[in-house]
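All protein chains of the complex are present and in place, except for one that has been dropped.
Going in written order, the chains are labelled A and B, and every chain counts its residues from 1.
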Amino acid sequence: MADTLFRQCPRSGLFFHRTGESLMKAHAVFAVVFFLIGGIFGLLVMLTRMPSVHLLDAETFYMALSIHGTDILIFWIIFFEVAVLYFASSTLLRVRPAAPALGWLGFILMVVGSIMTTLTFLRGNSSVMFTSYVPMPAEPTFYLGLILFAVGALVGCFLFLATLVIAKREKTYDGSIPLVTFGALTACIIAILSILFGAVILIPTFLWSVGLIPEVDPLVYRTIWWGLGHSSQQINVSAQVAIWYAIAAIVFGATPMSEKVSRTAFLLYILFLQLASAHHLLVDPGIGSSWKVFNTSYAMYLAVLASMVHGLTVPGSIEVAQRRKGYTNGLFEWLRKAPWDNPVFSGMFLSLIIFGFLGGITGVIMGTEQINLIIHNTIFVPGHFHATVAVGTTLAFMAITYFLIPVLFQRELILPKLAKWQPYLFAGGMTMLVIFMLGAGTLGVPRRHWDVSFSDALMQYQYAGTAITMLGMAGLGGILAAVGGGAYVLIAVGSLVFGRRLDQNATLLASFGVPLKPGSYTLVRPERLGMTPAEAEGAVSHAAPGTFTLALVFLATFVVYFFINAKYLSSLWHMS
Amino acid sequence: MAITPPSQRIWWHKPIDRIEALWVGIALVWCLVLFFWMPYWHLFGKQNLSNESYKTSPAAFEAKVQAMVEKHKVRTETSGDIPVVAPPPGSDVYMLGRTWEWYPILELKKGQSYRLHLSSVDWQHGFSIQPVNINLQILPGYETVVTLTPTQTGEFGVVCNEYCGVGHHTMLGKIYVKE
Partner (left out) sequence: MSDQADPPQGDQDEVPFMQKLLDNPFQLLALGLITPTIFYLIWGLAEVVGIPMAP
């Protein structure tokens, strides 16, 4: 059957199906393109918010911010995630992808939609931000582009599910799907939910923009839109956790501490993570506190529990694998002797630590119903989600890219020294950006604001000098992060174009999705994955005391920072 | 490994490592603390939203604001002659957001409660009292009511922290709190 054409990567032992491989490459390449566009506009935004630079004029600033938000939060992330879906199904299950023609159709819809929306922003009349709150209107092509993109992504999601069905029917695996594929399935389910919520609100809003519907209620819009806007970021959480598990397996041969615990944690994501769309409506009019408390807490914080579980089990499984290899001295020898100069590992580990300590803790705190009063719409909010999306998700994607360039694209990394430092540069810059954004937000500095010195306003208000200094410091962090992000694009694109071919057939065109020459593939379905675990499962027992200690440090930080914010809240004017 | 199917056909019965189980337990306890803190604060905290709101229209809300301004105006400020309104304690007080100002300026008394009504007549706005740092989302067509009791005296800025067009950064308001 012409459909079953596989090649085995000699370096990883992974199998790639001819069409699945091309789809993966095409989506990944477009992801990086939008990372570059979104990143450049992000830098311009940061250079404008630095009081000493204040680069753009107000109109261009809001346009740049709209592009930065949408291209990064939606296009970069979702393109990459669809690539991850193909990887987790076709490659990990050694199966042909379902209906590849439809896969290409979905891809084309995503490309057309993302370009349409970005070009609409550039025309300048649709600077409505990523959130596009009604009744402020954007041009119809803005909404239409988003809808086309979403339909394309939805096709990718359903093909992932269909590929799972094929793999099961053709018995390409025994028992249950791999944990990483299960994490990707979680991401896929959340993506389908997000897109359906998005359709429910974006289609009427599009019709309103062309004059077919008289109005869209702003509160109804916010309620449904956040079902898209927030849930779409939960796709990231699931995808990035899946990548953490994948890298733990790839780099260390680590085995999950418990399939039951990790999969149950993903189930909690499927059930409850999306309720937290309520985080954005905590100080909105008219929605009762019962709804707010239940939804903002992901049903009693069960999804937070899930994240805390992954936060232990991923490094825990690495610790177990490392201890088996003999790194058993003290609590942390396993961590000290980890391959810190391998960007696949360092990127993943920094992603995990910073996501947890900065992104996770701040997210829960600002999602506490009453504490949200001191945080809503301040620059604390983008501070939080730069920790989650820019460090957590983006850095995890960067880390897996360094693995995929030789394995999927069959190219040697160019600039290996720079690649070694890139995760530290990006994570360091972003961490600085995040910390100072959080600080300035605590002092009340608004997000999405061109000039906090209110230069040509009738009335005046002066922020504390510390707050202004913090914006400047955040800008320095942003510049550093931009250098790190630029290094990533340079290495990724440079390797595809100039990197040494690791396979005769890995032509330049093949880097961008055109299949390799037919001779690269065999008709034989691979028997099993060519990778082996660190040691047979369940052979020698090792616990993970070092990880547990780290987890306790995390918990202590969480508790302290929560009560600091509760104390701050209690100093406010009284409200009832 | 996480990239291969589980080695056992039935993995559900595999016992969980002690440390892992302990962490799940500890994390669950903390999650419950976080959850019950919210109802606790509703009962014992002084900063809660009643979520009292109404559907309204820009014209209806503007009329209420104007009635209050005419009744309780004490002076005007700035080159824009923005009225300063000193409503009696306990009364209904109105402030509206529009491109690009919070209207009017309010003069309140420390320790006294006011029923503050907020709405927008055009886009969405963010009502942000600074440096107190109280932040509310204000929507056109909806009237939010907060019973507010200032606990400090002084001059406070009202910043708009929801993007509302190119003049967003000039949108300010003011609240005075006197003894």
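Please note the rule applied: a contact is a pair of C-beta atoms (placed from the backbone, for glycine too) under 8 Å apart; a residue touches a chain by one contact, two chains touch by 3 or more.
What you are looking at is a predicted structure, and each value in this text was computed from that prediction instead of being measured.
Trainee: Based on the whole complex, identify which of A:S132, A:T172, A:S209 or A:N295 touches the chain you can't see.
Mentor: A:N295
Trainee: Could you tell me which of B:E101, B:E143 or B:E162 touches the chain that is not displayed?
Mentor: B:E143
Trainee: Which of these touches the unseen chain: A:V95, A:A153, A:I192 or A:L516?
Mentor: Reading the full complex, the residue touching the unseen chain is A:I192.
Trainee: Would you mind spotting which of A:F61, A:F182 or A:F380 touches the chain that isn't drawn?
Mentor: A:F182
Trainee: Identify the residue among A:Q8, A:S127 or A:Q274 that touches the chain left out of the display.
Mentor: Within the whole complex, the residue contacting the unshown chain is A:Q274.
Trainee: Spell out, residue by residue, where the missing chain touches chain B.
Mentor: 8-17, 53-56, 60-61, 142-143
Trainee: Which parts of chain A face the unshown chain closely enough to count as touching?
Mentor: Residues 161, 164, 176-177, 182, 185-186, 189-190, 192-193, 196-197, 217, 219-220, 223-224, 227, 231, 257, 260, 263-264, 267, 270-272, 274-275, 277-278, 281, 285-288, 291, 294-295, 299, 320, 538, 541-543 of chain A touch the chain absent from view.
Heads up, the rule we're going with is that only the chains that are shown with their structure count from here on.
Trainee: Mind pulling up the chain A residues that touch chain B in the complex?
Mentor: Within the complex, chain A contacts chain B at residues 58-59, 62, 92, 129, 133, 135-136, 173-180, 217-219, 222, 245-246, 248-250, 253-261, 281, 283-289, 292-293, 297, 300-302, 304-305, 308-309, 312-313, 316-317, 364, 368-370, 372-378, 442-444, 446-452, 454-464, 528-529, 531, 533, 537, 543-545, 547-548, 551, 555, 558-559, 562, 566, 569-570, 572-576.
Trainee: In the complex, go through chain B and note every residue touching chain A.
Mentor: Against chain A, chain B makes touches at 1-9, 11-12, 14, 16-20, 22-24, 26-28, 30-32, 34-35, 37-39, 41-42, 45-51, 53-54, 77-80, 82, 100-101, 105, 113, 122-124, 126, 128-144, 146-152, 157, 159-174.
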